[in-house]
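Here the complex is missing one protein chain, while the rest keep their positions.
Presenting subunit A:
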Amino acid sequence: MKNVRFSDSHEWFAAEGDVVTVGITDYAQSQLGDVVYVELPEEGAELTAGDEVAVIESVKAAGDISIPFDATVLAVNDALEGDPELVNRDPMGEGWFMRVRLAKEGDLETLLNAGAYADLVGG
């Protein structure tokens, strides 16, 4: 059973043990509009809490993804290169951004749970 948490900047984090999949929420993709380009980190990159780790460009605007914990990039979603609209079509599934290994387990506990995140975005 995955433990899914959310940030107030509209990223989701699905953890299985110390491996966490990162993406943006349905609310975030609906606000951004049509995604046309995603810039992802290199596999193996060491990420520091608070860093901007990916850039997401829609037709109208650019946004960035930050992660609230230290981690190492295990894999990135190469499918986004050819089909960035996966982020719009399936933000919580096929439109994932990257898989990382947490530097310290338990780092997710301070993030929002599904109910608290739903309250944040108004429903």
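One rule holds in what follows: a contact is a pair of C-beta atoms (placed from the backbone, for glycine too) under 8 Å apart; a residue touches a chain by one contact, two chains touch by 3 or more; residues count from 1.
Please note the rule applied: contacts and distances are computed from a predicted model.
Hidden chain, UniProt protein name from the list "Xylose transport system permease protein XylH", "aminomethyltransferase", "Na+/H+ antiporter subunit E" or "Cell shape-determining protein MreC": "aminomethyltransferase". Taking the whole complex into account, subunit A touches the unshown chain at residues 33-34, 36-37, 39, 55, 57-60, 62, 84-85, 88.
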